[in-house]
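Only one protein chain is missing from this complex, and each of the others stays in its spot.
Our next item is chain A:
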Amino acid sequence: MPFAEDPAHLSKSRLKSDLVAHNVALPSAASKKAVYVELHLKHIDQKNAADFSSDEEDRADDKKDAEMPVPSCLTDEDLKAMLRKHGVKPGPITASTRVLYERKLHKLLQSDRRERLNEADKAVLYSDSEEEKKQQEKDQDSGSEKQPDPSDQTQKESSQNHVFYPQCFLPSSRLRPCPPRNTESSSNWNSRNALKSSERSQSQCSQIISTSTADHHTGLGSTVLPRSKSTDDSSLSSQYFSITQMVEEMENSSSRSVTDNACEFNGTSVQENWAQSDRPPQEPVKDAFKDILPGSKTTPTGIYVTRRRPIKGAAQRPVQYSYPDSPVSPMTQQRREVERYLVPIHIQILVFIIVACVLYLIYVNVEGSLSYWSYGEDRLLVQAESQDAEADYAQD
């Protein structure tokens, strides 16, 4: 409903629909247009006037809404254009259909708004992580005393970041007491310690550590970094290593009662998915970690790895350290053993068909040739006889 339009200029049906939209009781169907106009003026224009005054007061708040036009303020053409922009193909916008299309546009705008907010959140998160990463790497290279600053920053920023849900990784680390990689124990695990200790063990994997710690802080590591073996768990593959590393990191850091950065996972694609999908508040989970592992010690990079201990004796089976490539049940194995001696079934069928064909061919040939042979034999006999006869005649 354009503001400038006089209700008297609107059609009766249009007035009706407007009244319906504003929940005004309709007069009887036979009443004149003047009645509709009156009602329209009475209820709707008053409402608009009130809205105007409130609008003037709340200009600042409405600035946001300026981007998002109110569907009821649009003309028919504008409404059509807006709907088309959102991929909806509207039919004719008449008195009866206008309200519906306005509502549809409103819904679309709301969903757009929600999407934009989500993107904004993500953008903030990513931008923070990039800044932190650069700073971390700079510090690592220079080895200067600027370490406390990024750690503070990371703490601040990470406190704003959401923490990821580490539930899946919990049990693996709890099964075995973690052998301390670094005898140093500090009450506040933070990037400074990590960086220092990483410098010490730099000989093996300097860059990897730095980026892994950077990732740790940012919580948005992009790659799973394979670490060279520097722990006691030699049996793990490098990939598993990094994931459990993060778990240990998290536990240790949580036990150190630092802020959210302790609980952030990094360097795993799973973590990324979590970051992108949803990030529920992690406070209760973090506390649980601290309670569970209060005494675990720190490692040079705070990264711990423990392999899940096989449950020996649970099924009266010996510990099996190397597993076959694909899980095979004992029944399948037995069947395979037996089948090795037997001829495969496809070959059996093939052979059967071949033999059948051969036999059939023989049968056909024999059948045919029997008559032929008999005929041939007769002819031969006849020929022989005739030859003999000729011979006899010749003799005679």
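Methods note: contacts are C-beta pairs under 8 Å (C-beta built on N, C-alpha and C of every residue); 3 or more make two chains touch, one makes a residue touch a chain; residues count from 1.
Just so we're on the same page, contacts and distances are computed from a predicted model.
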(request) Just go with whichever of "Large ribosomal subunit protein mL46", "Glutathione S-transferase", "Barrier-to-autointegration factor-like protein" or "tRNA (guanine-N(7)-)-methyltransferase" UniProt uses as the name of the absent chain. (result) "Barrier-to-autointegration factor-like protein"
(request) Looking beyond the chains shown, say which of A:Ser11, A:Thr75, A:Ser96 or A:Gln387 touches the absent one. (result) A:Ser96
(message) Under the stated touch rule, tell me which residues of chain A contact the chain that is not displayed.
(response) 13, 16, 20, 26, 29, 89-92, 94, 96-97, 99-100, 103-104
